[in-house]
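The complex is shown incomplete by one protein chain, all other protein chains being positioned as in the whole.
So that you can tell them apart, the chains are marked A, B and C in the order they are listed, and the count of residues begins at 1 in each.
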Amino acid sequence: MSHLPADAARDGTHLFDGLMLDSRLEAVLSDAGYVRHMLAFEAALARAQAACAVIPAQASHAIVAAVDGIHASELPGIAALVAEGTARAGTPVIPLVRLLANRTSPEGQPFVHWGATTQDVMDTAQVLQWRDVLARFSDDLATLGSSLASLAEQHRDTAMVGRTVMQHALPVTFGLKAAGWLDSVTRHRRRLNDLGPRILALQFGGAAGTLASLGGSGAAVARALADDLGLDCPDLPWHGARDRVAELASFCGLLCGTLGKIGRDVVLMMQTDVAEVAEPVAAGRGGSSTMPHKRNPVLAAVMVGAGTAAPGLVATIHSAQMHEHERAAGPAHAEWRTLPELLRLTGGALRASLALAEGLTVDPARMRANLDATQGLVMAEAVMMALGTRLGRLDAHHLVEAACRRASAGKRHLRDVLREDNAVMAHLSAEALAELFEPEAYLGSTRHFIDAALAAHASLSPGSRHLATSEPTEAAP
Amino acid sequence: MSHLPADAARDGTHLFDGLMLDSRLEAVLSDAGYVRHMLAFEAALARAQAACAVIPAQASHAIVAAVDGIHASELPGIAALVAEGTARAGTPVIPLVRLLANRTSPEGQPFVHWGATTQDVMDTAQVLQWRDVLARFSDDLATLGSSLASLAEQHRDTAMVGRTVMQHALPVTFGLKAAGWLDSVTRHRRRLNDLGPRILALQFGGAAGTLASLGGSGAAVARALADDLGLDCPDLPWHGARDRVAELASFCGLLCGTLGKIGRDVVLMMQTDVAEVAEPVAAGRGGSSTMPHKRNPVLAAVMVGAGTAAPGLVATIHSAQMHEHERAAGPAHAEWRTLPELLRLTGGALRASLALAEGLTVDPARMRANLDATQGLVMAEAVMMALGTRLGRLDAHHLVEAACRRASAGKRHLRDVLREDNAVMAHLSAEALAELFEPEAYLGSTRHFIDAALAAHASLSPGSRHLATSEPTEAAP
Amino acid sequence: MSHLPADAARDGTHLFDGLMLDSRLEAVLSDAGYVRHMLAFEAALARAQAACAVIPAQASHAIVAAVDGIHASELPGIAALVAEGTARAGTPVIPLVRLLANRTSPEGQPFVHWGATTQDVMDTAQVLQWRDVLARFSDDLATLGSSLASLAEQHRDTAMVGRTVMQHALPVTFGLKAAGWLDSVTRHRRRLNDLGPRILALQFGGAAGTLASLGGSGAAVARALADDLGLDCPDLPWHGARDRVAELASFCGLLCGTLGKIGRDVVLMMQTDVAEVAEPVAAGRGGSSTMPHKRNPVLAAVMVGAGTAAPGLVATIHSAQMHEHERAAGPAHAEWRTLPELLRLTGGALRASLALAEGLTVDPARMRANLDATQGLVMAEAVMMALGTRLGRLDAHHLVEAACRRASAGKRHLRDVLREDNAVMAHLSAEALAELFEPEAYLGSTRHFIDAALAAHASLSPGSRHLATSEPTEAAP
Partner (left out) sequence: MSHLPADAARDGTHLFDGLMLDSRLEAVLSDAGYVRHMLAFEAALARAQAACAVIPAQASHAIVAAVDGIHASELPGIAALVAEGTARAGTPVIPLVRLLANRTSPEGQPFVHWGATTQDVMDTAQVLQWRDVLARFSDDLATLGSSLASLAEQHRDTAMVGRTVMQHALPVTFGLKAAGWLDSVTRHRRRLNDLGPRILALQFGGAAGTLASLGGSGAAVARALADDLGLDCPDLPWHGARDRVAELASFCGLLCGTLGKIGRDVVLMMQTDVAEVAEPVAAGRGGSSTMPHKRNPVLAAVMVGAGTAAPGLVATIHSAQMHEHERAAGPAHAEWRTLPELLRLTGGALRASLALAEGLTVDPARMRANLDATQGLVMAEAVMMALGTRLGRLDAHHLVEAACRRASAGKRHLRDVLREDNAVMAHLSAEALAELFEPEAYLGSTRHFIDAALAAHASLSPGSRHLATSEPTEAAP
């Protein structure tokens, strides 16, 4: 193998894309997708300015025709040209506008990019990407919610041990655990509904945010442009106010946190020592290159990976809010590579979660066996509460704690130890004691909580989301 | 000076508290404030359980009386005892419950902390703190908005140079800059309104989130407890689902980002080389220990400091979302010191911003002088747009760009250079050219944008906030 | 309980200090400790300037006497006064210098703080704190290394299952796991040795880093001052170059990462389902407020908590490197509260790790039982490698993988399944097969690795560390 020349290499680290990302988002987030949205902005700008009589109708037609004349298959090539120009110009808009002008007939040429500035194009194209991505997230969250709701319903009464601080605590059900995951997902869906209208806003301010180049027509053009693109027309241009960007990043961070939590729970339950659930089997997935017996968590690991990597990216976007004056010298650069990566990781973790939730194998028998593994210790609270009504909580606590210690030391069942304890049996019959060791009888409000989570999920119709009106593929020019 | 024994030192780093924090929040966020809220939880729990006939009414009265009997002046001492116990027990609730039980008369003693677990107390007390803090933030943001609105109105027509990528770009007004700051603040106020109902939720799940210890009464007690505390009763206990915590942290991060951006803008405008604004003068503030002529930005530096430090804290809280199972072993610890610090930094930056916005000195004459400093270059776009309607945008761009270079090289006024350019004067009269160099004539939609920001601010009545109903001081037991 | 007035509360969040921090560091890191170091700087400055004939000897004597006259018991009070002044002045040095001048006799008064600036005092005092803290870290790391070395030696042959991607993989020994932890600790000790000389450097530059106020004597005074304080005299003042600060923060982050990894391993091994190790028992530690049978990890959770919280703090310090010009307006503020917190968390996690490593209970029998739990599956690689020499690795892999699946499906021991497989038994005798299932026979280089880690540990004598020469208590004035 001879030395590899730089130009022979496909740039970037894409080896883990198929594993960690959602390829369906690449049509939106790739350079070609971004260029497509930048061109959509330029076309809509021309239409809006013609409608407001800022530029001639013919000019608008020419520009729109030039954009329409670009076939999707050309976009990667155009993106490559733009990338090359960006290295020189410091911004992708200068080379893109030049390219578009070259493809526009003479009556339109002078009016290409009229009155707009670099950041208007970059930010608005970015918002158009966000809309497509959020629509995907919204659909996926609805699907994930439904899968989790099915798990919650199906395992409503599947008793398993609840673990706090990684110790067996009390009985819960797997349905409750799934309902807990669902509860966060439902909250994220509501957050998405709040978020959309606030962040899917046109950026259009011209060189310094005054739209001075449009004289008295700036506000009218902005309104027409926002309507054309199906975006909110904000009170003010926001080139220097990046809280919308940081809000989106925060949402991704929250979502990755939940997906990471689900993934971690699954990884823990998939431990060989626990073996309560297993990831759906897919041909060739999760094997080891050297250990033939291994079944590694793959989807859950992707989710934990996103939960680990997202916070740093969120922090970068938060840091980059400190834009200087009317446009930043540096902080903006920090956004350019970070936000797409965060959106990708989020999308990838979401995709993994869909497969996980859809196909998770649950082993109720093993769950029951694990529940019994500590010989009644997990029912200690049940006994304590029963005694507590007679003895008071603290005395009961001491009594049961001592019995637990004796049971542990003697490797005996707690029930048997308690049966020998006169202080206890003075208050409980043998049957009453035996009943206290039925996990199913000590689930408290578990079903109530599951029902509440299912009802909240059901209240969010999949079609109710704000973002549904502008489907990504139809928003494209 | 002899060696300092460890116990002689007041622990912690508090040297910068007065500078960087808001002391009004310490009544809430201090250990004493936290203990106060934990006690409030225990009292409300007793009331709710008595109302649901889970514990005897006398027991409830006894517990409530014990809590009521604790004078505020005792709280720091109690907090110190609890802190000591926390070091041994790993959680502050065990020592606090013991202390409370000791102070409760016999009929209540057995029922102290009945059915609740550590995290119920810690998380709900924390939420009660949040409510107080958010109420303060809400008030402060309303006040900040009003101060910024005043600046925007007062300086609606105060022309200054807009700076993009730290270069003079085009004329703007200082009113527009203030309106841009206001616009973010208005958005934060809306976010706060969305956020409150979602995060100000009771945590009450018992040992593993099933409320098993309350038998069939769990849901009813939860509802009564939430009502008593004035909190939302969530669908499910959320000990293991930390997205609410992360959402609050994200909000703080967004807010610190905006305050940091305002601070950075002010720092830049306060540069000796720019000198367009100055912080309000306070006796002794901003001096140098060695340079008698210095007037350093102090408030703005606090704001930039918060904008710099918040993202890392936000990332920690986001990371800590990956709680294991029903309660975490480690991630929770990461929350305990991080979130209060983030709330403190946010409150401190907000306090600084109030003083800054209220007392900012603005120098319109210097702003105008800076606008003129480049001898007309900032009006280049105005000329280009005027020529563009005749020549097309790109040709006009080239023509004006060349003139700019000649003007820079010859250190002449751009207007004079253009006046000698036949290609230009073929399209413009001398008067028309002169008019193009009036900054006030090239402000486009500036007034419109300011009006929109002011209207949005005005639409949020200071009294409309969700959180107003439960004032911090009245929420206290 | 009546409402708590703000001034009744002890400020700050200290409830978890005893649990999460190392109180021995507070003598150094507290405000009093910081003030002590600032005063030490002022005294050393006076001595150095007198030695270089920059100020009169009497002036120096007077200043040194004033510093010496401050009793340790006064420091907290002084710190409180300085804190108050900081809120007004924006820096603690202005009030401190005023206070010191007031306590200095007339011949010294004019020369207090001569030629120095705020940041000289703050940064150098900080470096003096670092030295004390690093000396503590150095000692603690040596002790931790020794404890881990003991575990590695003692459990050199204690077989347990190795877990990759949280699945049982192959046999290892607990000694190897401890050796792996030790290996990182050894590396941290070497890093500390590299780090010390680079970061323990005087900061002394005067108002703008030129020492102009000392005329031609600046460099000589700097040298004498560094010698007096036992610090490195750097090539240049470093007020604006914060890589030293970030290097220290990075070291803390690395160390917390290792401690968090150890903590997480322990948490996982302490799971009820695994139960291979247990934290040392301390009276009252690790109990639950409601579940009498719980033994929660406390020390390990503190370590994981530090590993979770440190990265965000590291990121803040890294961000704050972008100081503007000769001194920052904001980034410095971000350092002030962040670095002490990071040092505290690191010290606390280190303290927890000492207790953990010293007292860890190891259960070899349970380790062995867990190793056997998968009925021979963890020995699959051993079989595969044995077959591989005959059949090739890939064929052997397929063969054994299929047998593993049959064993899992039939819940049988892998050995028994293989024994029925002619394709296998064609290459292995029954005895050879049985031997392949002895874990102790499949440990490869385990002992070699343990020995290497122990040797590397032994090569670092506890007394060899660079920092040992200036003990914290003796460095104090």
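Everything below uses one rule, namely that a contact is a pair of C-beta atoms (placed from the backbone, for glycine too) under 8 Å apart; a residue touches a chain by one contact, two chains touch by 3 or more.
Fair warning: this is a prediction, and the values are worked out from it, not measured in the lab.
Asker: With the missing chain put back, one of C:147, C:296, C:319 or C:346 would touch it. Which one?
Answerer: Missing-chain contact among the listed residues: C:319.
Asker: Any idea which of B:142, B:211, B:245 or B:267 touches the chain not displayed?
Answerer: Checking the options B:142, B:211, B:245 or B:267, the one contacting the hidden chain is B:267.
Asker: Going by the contact rule already stated, which one of A:110, A:218, A:263 or A:347 would touch the omitted chain in the full complex?
Answerer: Counting the whole complex, the residue in contact with the absent chain is A:263.
Asker: Check the options A:158, A:184 or A:296 and report the residue that touches the missing chain.
Answerer: With A:158, A:184 or A:296 as choices, the missing chain is touched by A:296.
Asker: Pick from C:105, C:154, C:210 or C:361: which residue touches the chain that isn't shown?
Answerer: C:210
Asker: Could I get the residues of chain B that touch the absent chain, sorted low to high?
Answerer: 161, 163-170, 267-268, 270-274, 287-288, 290-297, 301, 311-312, 315, 319, 370, 373-374, 377-378, 380-381, 384, 397-398, 400-401, 403-404, 408, 414
Asker: Across the whole complex, list the residues on chain C that are touched by the chain not included here.
Answerer: 101, 109-115, 162-166, 169-172, 176-177, 179-181, 183-184, 186-188, 190-191, 194, 198, 206-216, 218-219, 222, 234-244, 246-247, 250, 253-254, 256-258, 260-261, 264-265, 268, 304, 307-308, 310-312, 314-316, 318-319, 321-329, 381-382, 385, 388, 391-396, 442-446, 448-449, 452-453, 455-456
Asker: Using the document's contact rule, name the residues of chain A that touch the chain not shown here.
Answerer: Its contact residues with the unshown chain are 1-6, 8-20, 23-24, 26-27, 29-34, 36, 39, 67-73, 75-76, 79-80, 82-94, 97, 113, 115-118, 206-207, 213, 260, 263-264, 267, 282-291, 296-298, 300-309, 311-316, 319-320, 329-334, 336-338, 340-341, 345, 473, 476-477.
Operating definition for what follows: only the chains that are shown with their structure count from here on.
Asker: From the C-alpha centre of chain B to that of chain C, how far is it in Å?
Answerer: Chain centres of chain B and chain C, defined by C-alpha means, are spaced 31 Å apart.
Asker: Would you give the residues of chain B that are in contact with at least 2 other chains, written as numbers and ranges?
Answerer: Expected reply: 113, 115, 117, 206-207, 213, 260, 263-264, 304, 307-308, 311-312, 314-316, 319, 329.
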